[in-house]
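As structure tokens, the structure follows; a few thoughts come after it.
Yeah, one chain of the complex is gone here, protein chain that is, but the others are all in their spots.
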Amino acid sequence: MRIDGRQANEIRPLTITAPYTKYAEGSVLIEVGETKVICTASVEERVPPFMKGQGRGWVTAEYSMLPRATQVRNQREANKGKLGGRTMEIQRLIGRALRSVVNLQALGERTITLDCDVIQADGGTRTTSITGAFIALAMAVNKIHEQHNLKSFPITDFLASVSAGVVGGKPLLDLAYEEDSKAKVDMNIVMTGNGQFVELQGTGEDAPFTREELNTLLELAEEGIRGLIERQKEVLGPIADKIGGSGRAAGK
Amino acid sequence: MRIDGRQANEIRPLTITAPYTKYAEGSVLIEVGETKVICTASVEERVPPFMKGQGRGWVTAEYSMLPRATQVRNQREANKGKLGGRTMEIQRLIGRALRSVVNLQALGERTITLDCDVIQADGGTRTTSITGAFIALAMAVNKIHEQHNLKSFPITDFLASVSAGVVGGKPLLDLAYEEDSKAKVDMNIVMTGNGQFVELQGTGEDAPFTREELNTLLELAEEGIRGLIERQKEVLGPIADKIGGSGRAAGK
Amino acid sequence: MRIDGRQANEIRPLTITAPYTKYAEGSVLIEVGETKVICTASVEERVPPFMKGQGRGWVTAEYSMLPRATQVRNQREANKGKLGGRTMEIQRLIGRALRSVVNLQALGERTITLDCDVIQADGGTRTTSITGAFIALAMAVNKIHEQHNLKSFPITDFLASVSAGVVGGKPLLDLAYEEDSKAKVDMNIVMTGNGQFVELQGTGEDAPFTREELNTLLELAEEGIRGLIERQKEVLGPIADKIGGSGRAAGK
Amino acid sequence: MRIDGRQANEIRPLTITAPYTKYAEGSVLIEVGETKVICTASVEERVPPFMKGQGRGWVTAEYSMLPRATQVRNQREANKGKLGGRTMEIQRLIGRALRSVVNLQALGERTITLDCDVIQADGGTRTTSITGAFIALAMAVNKIHEQHNLKSFPITDFLASVSAGVVGGKPLLDLAYEEDSKAKVDMNIVMTGNGQFVELQGTGEDAPFTREELNTLLELAEEGIRGLIERQKEVLGPIADKIGGSGRAAGK
Amino acid sequence: MRIDGRQANEIRPLTITAPYTKYAEGSVLIEVGETKVICTASVEERVPPFMKGQGRGWVTAEYSMLPRATQVRNQREANKGKLGGRTMEIQRLIGRALRSVVNLQALGERTITLDCDVIQADGGTRTTSITGAFIALAMAVNKIHEQHNLKSFPITDFLASVSAGVVGGKPLLDLAYEEDSKAKVDMNIVMTGNGQFVELQGTGEDAPFTREELNTLLELAEEGIRGLIERQKEVLGPIADKIGGSGRAAGK
Partner (left out) sequence: MRIDGRQANEIRPLTITAPYTKYAEGSVLIEVGETKVICTASVEERVPPFMKGQGRGWVTAEYSMLPRATQVRNQREANKGKLGGRTMEIQRLIGRALRSVVNLQALGERTITLDCDVIQADGGTRTTSITGAFIALAMAVNKIHEQHNLKSFPITDFLASVSAGVVGGKPLLDLAYEEDSKAKVDMNIVMTGNGQFVELQGTGEDAPFTREELNTLLELAEEGIRGLIERQKEVLGPIADKIGGSGRAAGK
């Protein structure tokens, strides 16, 4: 039995409010247990300089935490004058993961920026951001698809993410902060609707881990992500039916 | 009749959710029409270097907007590597205003930081931040008061803020974004529960204004702020009764 | 009787040297008592990116203090790597105030930058900067007017600024530093030649203030500003006659 | 047959020059094919503020590329005024990986900084940095061990790293730059001498990957890392015998 | 005959106003032709961290130009967020030069900061800054000497600086901007009262120069500096007599 009464393979209660704000082309408030993230998708009709003139779009992400999203207040990165390493690492991960299911050719020369702002942090903020940002992305892509009469729907598959780790010798799915801080192995997994991996990041800073442990964690994650994608489908409703219809993602 | 059907002297619908997050000592989601701000109050048991050893506390504020709080996405200040002038101006205003109703001596050597994060902006984000931050502040001060058995309650009066302006020749209370962008005169007023001014900022960039116009705007504001303070009292409940019991604020 | 022997409604001795430097299109050394500011106006035949192609000009301001303009040496903002909040607040105020009396349409696609560099600070540096910068601006606009044969003179009215405050219970005009540091209410007022307000900033951090106090301070300021504008007219000579002939300012 | 004639499971020619510079407590020039990295270990007799007084040491890493380590010259991060996301991600990885085999308790209150400076980049700079930095670390730890008569040798196991990826449908070990740029899946693996994982980072930005592909890549990596550790032992000579004698690493 | 009618070995008209501002311990407005610099000396009763506890003082300098000190307006370094290379080079030169005539031991644990702010630039701003800063330094040192009853006067010799260059084939002393921009060789020389060199910086970017040319320039400079030091003595009056009485400077 875990600290919050969950089973080892159980995800925390999930609430998704979409749309959540009125200006963004896509927006979500996603709550996984006590972790709460606002994800918005903003569309611009231009691409960054390094992609100009290729006829392809771009998807990128930014991640931030409100100063008091955590137990102890964190100084704003705007005040420090620069982004920290953790923030950079996470927003690069979110952007890379989302691009893996977008056909940038089909999207056309536009940029979609996913902003993931953590209102409250209780473990799993990066995986929750990915799961929520996918919904905001799909909402925004749907608007582009309709307004610009795109030939195909530029999202090629569903995408969600979850953490798993070994705590007190036991493999557990979706670690809350208290579990995470005691974990010997900490893993973040991003998977597509067809059950393949997009990102896999495992860290054993406190102790190395074996192939067997790795395999158990991957199985927990697979099951968890399958459930998250079911919920994404419910929230997206008719938009969900358009996803994956256009063939393969054209990576960077 | 105004664009949203309000009377000239009417404030937009006000919703206050408090507490709003689980870690902060005080927290509020304040919604004035479509303007939504999360205000949290964080307590630290130390003061900034320039105040050390004086036996007095400090109250300060930070203000930020989520990138897509606005119609067009704004670049994060953390990415630009510095705070903009508007942000600095606003957070200095919020901090100054709140300090005017805090007895820093009675507070003791602690710092309370008010974080005002705008989730959605539709005009009046700085005045809404002040009105909401006051509640978060009172909640946090109440916790300190109880835990540390302070002799007196360090908040000396209520405090709220509203905007007023001249739009199309007519003085209006609490401008929404669309009104604000057409205003010839724009004024932000901060008042205490006893009906005195703490801050007054009037700008006539597009056209100068007369003493008569000024007087009308101040009367609108006075009425509006009286209403806001009523609502603060309801939200704060028993905490409201402690406010002002300790005599005068000891300014910086 | 005030610390320097002045009456409550008396401004400190005013000296204006114009032109003061040889390269700038307009330049002034303005001394109000011991407060000394160099104001220069620099003209560029282009506007910032956000104003391109609108056929209108731009007026902006920058403010700085020499490190030893004050009793204790201040670190240079260039060394800190960023502008402080106070600097930003002040230079935004100066720019906004000056734009209120410039017909940007009549100015054409050019930028005038007002640099206000405080050589010595003894209270009232921001109001002195505005009063001095107006003269530098008028000198520069006059050069443009002559060289480019503008149809109308792009300055629509005179503009000057002064401070007023309540010190030891008494409303006083034009506070020197020592008075300012003891003031319970501190107000900066910017007015035009026709006696209307352009900016009004009142702060009661140490104690809130009443409508009556506000009214007295505004009356002191009105009288003071009338005197300052007289002096601007003398310094500007024939240029003064051109001001206001072109109708209304076209704000931003 | 691969572009450089290697087998799928073959690592590029490896040259290690140690010591390489005269001031650092440990230093290595490691060359894996055309990838060349200077790794130095610098010892300081103090720990960062957040670790003071715990009696434990700290190990951290910094990573940089000379501007012309790459085909096209890169702007220096010192000129940009900040570290890029890729640099931060890599140096956090190197530091975390090395700490996993250091008994920080046994090290005592000292900091070892590993500087990994890439002289020439041809794929695998982060994995090469880890493999090289481990040697520099062991050299520096050995000096501390001798000078300060530590009770146990603070390194608990060997550590090396390699990349693997799927290129043109084939799983390959140790990707050169040309292979890496065509890889559909790219994986970096860090393992200890006892064959366990410390870090696992797999990315399928261009296409997701299956469990089977993952397993094949991990097997290639295991074999490759075993070979690298053999070479580390040769280079370290008698120091190698001390490693792992002191029991388990005490993580952060 | 030179553009301004001077002889080859003639310095421009020199005006020195001292003291120039009321707060600084030493202050000067120095005008060499159209080049105008405000130099202030500020005393602090502490030294930078790297010099603590050695019983010796520190002398340092900062240099800046007002944005419109030049023909075309320069962006403020505070706005760029960093000092330019030219500024750094110049302020390091000024500090180094002044320290060469200060007995830091005799000064005691205090820091004197020389701020050189160029109001108008017409060539020779760095040499003019050194000549002016020496006077401000002597004024400040004299105050310390009197207030703290120092045993010896900590300035060991006079110090001044001038430029010389080869323009149109002719060696000229004290180049004005127009001459400087055409110079093939540009040299800045700093000398002491006893006729020795403290700094020598010669640049032949447009054409290399010979030993003979070097010798002629040094002779011009020697003569020019002798004249400048005469003027320093006049301005300093009784303070001048104390200089050099205490023996040798104790360099860093």
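Order of writing sets the labels: A, B, C, D and E. Residues in every chain begin at 1.
Convention: a residue touches a chain if its C-beta (ideal position, glycine included) is under 8 Å from a C-beta of that chain, and two chains touch if they have at least 3 such contacts.
In this text the structure is predicted, and so the values were computed from the model without any measurement.
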item: Chain not shown, its touching partners among those shown; value: D, E
item: Among E:Arg92, E:His148 or E:Lys170, residue touching the chain not depicted; value: E:Arg92
item: Which residue of A:Arg56, A:Lys82, A:Arg226 or A:Lys242 touches the chain not shown here; value: A:Lys82
item: Omitted-chain contact residue, chosen from D:Ala69, D:Ile90, D:Ala160 or D:Ala240; value: D:Ala69
item: Interface with the unshown chain - residue positions in chain D; value: 21-24, 27, 34, 38, 40, 42, 44, 62, 64, 66-71, 73, 76-83, 87, 113, 115, 117, 119-120
item: Interface residues of chain E (partner: the chain not displayed); value: 82-86, 88-89, 91-92, 96, 99-100, 157, 187, 191-192, 194, 196-211, 214, 218, 248-249, 251-252
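Note that in this section only the chains that are shown with their structure count from here on.
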item: Most distant chain from chain D by Cα centroid; value: C
item: Distance between the centres, which are taken as Cα means, of chain D and chain C, whole angstrom; value: 60
item: Centre distance in Å when chain D and chain E are each reduced to the mean of their C-alpha atoms; value: 51
item: Chain B residues counted as touching two or more neighbouring chains; value: 81-83
item: Arrangement of touching chains [line / ring / star / complete / other]; value: line
item: Every chain pair in contact, whichever chains are involved; value: A-B, A-D, B-C, C-E
